[in-house]
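This report refers to the structure that appears directly beneath it.
Every protein chain of the complex appears in place save one, which is left out.
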Amino acid sequence: MFELLAIHPAASEFGQFLILGLVLGSLYALIAIGYTMVYGIIELINFAHGDLFMLGSFLALGIASGLGVLTAEAGVAWIVLTIGLMLVATPLFCATLNVTIDRFIYRPLRKSPKLTVIVSAIGVSFIFMNIGLFWRGATPVKFPDLIADTNLIDGTGLRFTWKDAMVVGITVPTMIGLTVLVKFTTLGKAMRATAQNPHAAQLMGIHVNRVIAATFAIGGALAGIASVVYGLYIKSVDYQMGFQNGLYAFTAAVLGGVGNIPGAVLGGLVIGVVGELGKAYLGAKWSEALIFGILIIILLFRPTGLLGARTREKV
Amino acid sequence: MSLGRMWVLLLFVALAVYPFLPLAEANRGEQFTILFIYAILALGLNVVMGYAGLLHLGIAAFFGIGAYTVGILTVPFLPFQQSFLVAALAAVVVSAAVGIAVTAPILRLRGDYFALVTLGLGLITLYAIRNLDAITEGTKGMNPIEAGPLPGIPDTVDMSAWRLRPDWSMRWYKYPYLYFLSLGTLAVVMLLLRNLEASRLGRAWVALREDELASACMGLNPARLKLAAVALGAGLAGLAGAFYAMALRTTGNPQAYDFTLSIIMVCCVILGGLGNRSGVLLGTFILMGFDRIITNILDNELQALQQRLNLGFGGQAYTKVSGWKLMIFGTVLILMMRFRPEGLLPEARHQRELHPEVAEAQGEAAAKIEAGETIRDK
Partner (left out) sequence: MAMHAMHRRRFLRWGARVTGVAAAGLFVSASGCSSSNNNVVKIVSSLPRTGSAQGQTDTIVNGIRMAMEEYNNELFGLKLVHQDMDDATAAQGQWDAGKEADNAREALADPNVMVYIGPYNSGAAKVSMPILNEAGLLQISPAATWPGLTKKVPGDDKSGEPDIYRKSGKITFCRVCPNDFVQGPLSALFAKEKGYKSVYILDDKELYGAGIARLFKQKCEELGITVLGHESIVATQKNFKTVIAAIRDKKPDLLYFGGTSQSGGPQIAIDMKGEGLKCPLMVPDGCYEKAFIDGAGVDTFKEITCYATIGGLDPKELTGAGAEFVRRYKEKFNKDPEAYAVYGYEAAKVFLEAAKAVGTKDREAIREAVLKTKNFDKGALGKWSFDPDGDTTLRVLTISRIVNGTFQPEKSISE
């Protein structure tokens, strides 16, 4: 297939943009799952999710600087150790933070109207951003460049580096693991039941608040993993990146049908690909407009997203 | 209600007198002008959110459309060169028209989907402004915007006999003329909305917001009502944008009309009291006043203090009040939503809906009794 693409420069170029879009899209998907799971269970647009992701990347950066592993020259063993530690500590940190926020800020508002909770989430997002600002300042910070840029498919006219492989290698198993968790475990069953009808779930003996906390924990952990992957892939982090990436991820969640996990993955990939192809063929300046244009058009024809269930809103 | 009207009236009187006071400063007055403009914007958003009950996350786009309409129609290097009055009217019409045109197709979307799409439309508008260099000058901002009030009337009028204070300017778009103009416009908007609330349309919005299905069964047309609210809200936002461009004398960078502003406006409306005009006014003055005026004053004082104590300067974000701004905003929002979700000045119906929590949050003996009564009332 690669040889085929190499024949025609335009085709090879298209293939390259497709690769970039899919890699970036899988990153968005990982963040989008956090949005979609929380929404599915308590119908909250968690505006703070993107900023949680940002704080996660700052922690990962702190781990790297703490260990002094800042360039690829540190040696393979150190790099593996550092990334391993990041992949354990960051999700743990994000999950704990997310659960704490839920316990003290969202849980007391469980019976309040939606808007009240959304505004609280905006408040949390502001606070997270301010913490990020104090933590690393307003300047973008270089994230250690730990993974080689060697092209794995040299000679095909395309470029797929170790970094791209790392993104796919971490995001895809994570998503598979999550699907297994939601589909086949007791917790997953309890989550689905709560999402469907919290009252009925409670009557069935499900500890709803615990299930919600678990959802926040899983969503936070995914944001943590995504933040490590993002740092290693994009190589620069700053306190405002949560907003931009959160917006894309949130859009991905809605595009796929908010509350629907495969939908979030699909939405993330669509947004990644559309955004990058837009940058390449329409110019970078139109890519955001294109993403949201497509979102609106899709919602006009499928008002509940690509994979969303066609339910009527309760009246 | 009488007291409610009283303080608003008193506030307006105080603000109207302000430029005549000996302690008045042109600089501060010009900052107040910006607050009045944001208040008009927030009132516009309140029509959409508070009256019609639609969560709108892209109001800043209409603010930007208004500002850029004025920019395009008045700057010297484009052929139009209209007066401010004409340009401001055009800004209202264009914003309202865009509001209707983009909202009509998406009305069938529900709740959060609608909110996200308004956010998206806001972003698309921003990028359109940014990228259509030929008419909007891209990111450079259109300036100078110095149109006269009406065609044919000179923009400097000799009023030397009337000029009570030396810091008053001759040009009408400067302090205090623009100050009075925007304050007056704000007052007119407030009156207009008051009458509207009591009108047939206002009551229909209430019915729609409370129960869309039931109101449709009673013969109201929800789509048309929502569109009317969006048109009015967008029009007011456009008007505010027109004044903003005039006050700044440039449209500024398109970034000034991005999602951040939309979100802060949502916060102003909710903090003040969703659906309550006076509350929205109060919310805007507090939040934007803190953002645009108080932090500046505190930072200057802090800097003077640091210099006096030879503590060094510049420093990190946490050494400045402006560095803590988001933290303060966030905390206020969270505490408000926890203890007073109906806002500082709640709208009656909205408050009743949230009443049980309020009684609990009051934490007073009286409140407990009242809460008991509420349960019995039910």
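Things to note:
By written order: A and B. Residues from 1 in each chain.
One rule holds in what follows: a residue touches a chain if its C-beta (ideal position, glycine included) is under 8 Å from a C-beta of that chain, and two chains touch if they have at least 3 such contacts.
In this text, all values refer to a predicted model and were calculated from it rather than measured experimentally.
For the chain that does not appear, the touching partners among the shown chains are A, B. Contact with the undisplayed chain is limited, among A:96, A:179, A:202 or A:240, to A:240.
Remark: the omitted chain is touched by one listed residue; of B:18, B:180 or B:339 this is B:18. Within the complete assembly, A:280 is the residue of A:67, A:280 or A:298 that touches the hidden chain.
Residue positions on subunit A in contact with the hidden chain: 9, 13, 16-17, 20-21, 24, 71, 133, 137-142, 145, 149, 151, 159, 161, 163, 234-236, 238, 240-241, 244, 276, 279-280, 283-285, 287-288, in rising order.
Where subunit B meets the chain that is not shown, the touching residues are 3-4, 6-7, 11, 14, 18, 21, 23-28, 30-32, 34, 76-77, 130, 137-141, 143-144, 146, 167, 171, 248-250, 252-253, 255-256, 260, 278-279, 282, 285-286, 289, 292-294, 296-297, 299-300, 303, 307, 313-314, 317, 320, 322-323, 325-326, 344-346, 348, 351-352, 355, 358, 370, 373-374.
By our rule, only the chains that are shown with their structure count from here on.
Separating the centre of subunit A from that of subunit B, both taken as means of CA atoms, is a distance of 33 Å. Interface of subunit B with subunit A (complex): residues 55, 105-106, 108-113, 115-117, 119-121, 123-124, 127-128, 130-131, 211-213, 259, 263, 266-267, 270, 274, 316-318, 323-327, 329-334, 336-338, 341, 353-354, 357. If you check the complex, the residues on subunit A that touch subunit B are 39, 43, 45, 105, 108-109, 112-120, 122-127, 129-131, 133-134, 137-138, 247, 250-251, 254, 258, 285-286, 288-289, 292-293, 295-296, 299-300, 303-305, 313, 315.
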